[in-house]
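Here the complex is missing a single protein chain, while all its other protein chains stay put.
When the chains are written out, they are named A, B and C in that same order, and each has its own residue count from 1.
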Amino acid sequence: MAKEKTAIVATGQTHHRSSRLDVNGIELIHEAVTRCLEDGELTIDDIDAVVIGNMDHFEGINYVDTWSIDGSGAFMKPIIKVTTGGTTGSTVGHCGYHLVASGMFDKVLAIGWEKNSESDTTAAITTAFDPIWDRLVFAGAISGLAVEAMAYMVKYGATEKDAARVAVRDRKHATNNPYAQLRKEVSIEDVMNSPMLSDPIKLLDVCPRTDGACAVVFASEQYAEKICDRPAWIHGISAKHPYNYLGDYDWEDRLPSMQMASKELYAKAGIKEPLKEIDVMELYLPYSCAGLSWIEALGLCGPGQAPKLLWDGVTDMGGELPINPSGGVIATNCIGATALLRISEAAVQVMGRGGKRQVPDVNTALASGFGGCFWSDVTLLKSTKPK
Amino acid sequence: MAKEKTAIVATGQTHHRSSRLDVNGIELIHEAVTRCLEDGELTIDDIDAVVIGNMDHFEGINYVDTWSIDGSGAFMKPIIKVTTGGTTGSTVGHCGYHLVASGMFDKVLAIGWEKNSESDTTAAITTAFDPIWDRLVFAGAISGLAVEAMAYMVKYGATEKDAARVAVRDRKHATNNPYAQLRKEVSIEDVMNSPMLSDPIKLLDVCPRTDGACAVVFASEQYAEKICDRPAWIHGISAKHPYNYLGDYDWEDRLPSMQMASKELYAKAGIKEPLKEIDVMELYLPYSCAGLSWIEALGLCGPGQAPKLLWDGVTDMGGELPINPSGGVIATNCIGATALLRISEAAVQVMGRGGKRQVPDVNTALASGFGGCFWSDVTLLKSTKPK
Amino acid sequence: MAQKQQDQELLQYESRIKVPYTWSVGEVGSRFLMELKENRKIWATRCPSCDMVFVPPKKTCTYCFSDIHEWVEVKDEGVLQTFTVVRYETPLIPGKPPYIIGIIMLDGADTGLVHLIAGVPHDKVKVGMRVKAVFEEKRKGHILDINHFKPI
Partner (left out) sequence: MAQKQQDQELLQYESRIKVPYTWSVGEVGSRFLMELKENRKIWATRCPSCDMVFVPPKKTCTYCFSDIHEWVEVKDEGVLQTFTVVRYETPLIPGKPPYIIGIIMLDGADTGLVHLIAGVPHDKVKVGMRVKAVFEEKRKGHILDINHFKPI
């Protein structure tokens, strides 16, 4: 399916905040787009097509693609809107990639955004459950995540403290990221003492609500190196959305969709030992316990071994495989942008443009997206061109 | 952009009704998909990828792509959901076309559907207007269309009776279509005597609300003729969505987006005299007056000359260029399916599978989509393979 | 709610999605609305590249993607480009039908404004007639601080 070698050549993002009253959604998008074009020394005339995404019911806007053209610059350009819930940002990224890799366009602008301050996120998320069966009982995202954490902890004996270690890492990393919303270190005790929301998830275990946007330019081989001296080449993507109802999920296993997606991705990219071969990961971890079971799903260690990896500092800045140098989702969660930010931040690491959050010598980076009913999307980026 | 020659090789639709309480949305979709697969003597295993669309706020379902897999058969297949308002069905069709024409997939199932009985369409449509500026004043689709009809009638001296002639034609044609929702002939007097909704639009001038679905299979050259003995080859598409706010529209002209789209399409396909060269049209005419000004935009006649064309019977069955043999949108309007039905019905005409609604000897057919803020999509299909 | 089909009840599940929203108007839109409120004036922005005057104001030009910084006042009167008399009822609109919706091109503007037309019998409204804004006495920074436009 991928005919053209494709790379990310420019990225841009807003300074993320809980509420940006000074701009409407269109103007927020414009900030990320402008920064992205500046990063690539491009103008809007260089862009052949645009893909945009958010969770449109969060803002109650139903024609986001056309509604946002003053922000995206897409007036009379080909534009497509995609929305897949939490995975929206990775779907946007994968769509942008496909639009170039298929040979349709040479330079595609991919935009993810959310203005979470504009609605009650819990009310809006609840409408994503099936109205007859699941919506009456489940409300919002947290309880759906909590049941997964509970199943993992019971099966593998992981503790709330182990999970807290993930929150401590991500929140510490966020202090290096000038764009992050929450930039305050917390201790294990702080996390443990924060209010319980839905057992075993506490307030400091979970992501905030954010106003923010992210933009990325994908370019074909013909243009990539002209625009960027060290492009982040896409070496593979995989998207697995195997569930629909919570009742269909396999509680005995650790994020099967991520196991399927990463296995497929590693096979495509020839990766045998992800912990050794990948230099940095930007993972969509909406709550701390995901930072345990999901990295097992990614094959970084065996079942139940993630807590040790965490406590050993393997995933910290300076460790063997730093995870979320940006601070991740627990620090910033403008939902439709969140998974695109993972791809964007992975690209920033490959390009070497990470500033204080840069991991040294990144050649290979992995980004993930998460959403809906335990779905996973993954993207692998490298500094070298695919064969 | 189009590398692979692409054809429609199978179509299917539900029997459309105002309310289908015996099925939920997923099961409704399943009916159209099953009929489409049967039409092409295909199984779901033959399908490489799926594109689906509806106006998701009409049903309050936010993950239509995954939610509907039991209906679409897309479990673990590549699937994308697209939504662009009234044009959703043509966007679905164009997306399905691009997925084959780009070389990404060989056989793509495109699905449009709506269960309009599940919500208050006017309330839901209103949320498609910008919340700060337009939503407070405009409500629903009818008043937005009425202002366009008013401007055309005033400028060109067309009358409500001229418009009624369009409704009479489409409602008569619908009696030939076993799938149509409204299959009852009406007279000019019936239309003129029906209640005024929003000057100059009366009840019998406008489309109903419908529960229904439509499915189409697009196939590459390698497969098309194996699946279908007379495939409907796509010779060109064009989508023009130039407006966003009603205030930006050019009331002095007749549907500029359709003028732009058809001009581009005719240039691609080498069509000089559309009235002579095209054998049948399936047009998204949501209200009768559109059947006047929009066929002028399509270049069938000069400004203000459409009423004469209508009264002369040129667009009736048996006329030089029959429009809407299916009965069109005024007879059936399952919104997310509506514009895909136009493409599907155009394909049916090219394939010669129209039964009582078949126009003899169709080699060239045009389908249109309409939506949002006076947007137009067009698709040209022929019985001959593109060069 | 249930409907019988042969011997099978067909259920419908009735509900109502209620989601509260607080849309950010943003700096540019807020300035426009505050001018309505405080000064009964209608301000627009003008694109430095293509000279388009936008009402409501835009921060970026739709047509050339230029940043817009210049504000210009437009008149509170203009030409009625088109209209309709809405005669159907919907719970979403302030006021009972029949009422008139119009598109007004204000003097000095390049984009039309969607608003209500009143103070005139329904059969006297004409495309091309001049209309003028009628402001609310109590204004709150809202597009409906203009109650309607009336013919002049």
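Keep this in mind: contacts are C-beta pairs under 8 Å (C-beta built on N, C-alpha and C of every residue); 3 or more make two chains touch, one makes a residue touch a chain.
Just so we're clear, the structure is a prediction, and the values are computed from it rather than from any experiment.
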Full-complex contact with the absent chain, from A:Ile8, A:Ile52 or A:Leu197: A:Leu197
Selected from B:Ile132, B:Ala158 or B:Ala365 as touching the chain missing from the view: B:Ile132
Of B:Ser117, B:Thr332 or B:Thr379, the residue in touch with the unshown chain: B:Ser117
Where the missing chain touches subunit C, by residue: 1-2, 5, 8-27, 29-31, 33-34, 141-142
Where the unshown chain meets subunit A, residue by residue: 21-22, 60, 122-123, 126, 131-134, 136-140, 142-143, 146-148, 150-151, 154, 195-201, 244-249, 251
Residues from subunit B at the interface with the omitted partner, ascending: 20-27, 30, 44, 57, 59-60, 69-71, 73, 75, 115, 117-120, 123-124, 127, 131-132
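Here, only the chains that are shown with their structure count from here on.
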Subunit A-subunit C separation of Cα centroids, rounded to whole Å: 37
Rounded Å distance between subunit B and subunit C, as computed from the means of their C-alpha atoms: 29
Residues of subunit A touching at least two other chains: 24, 57, 60, 69, 75, 127, 131-132
Multi-chain contact residues (two or more partners), subunit C: 17, 21, 23, 25, 29, 62
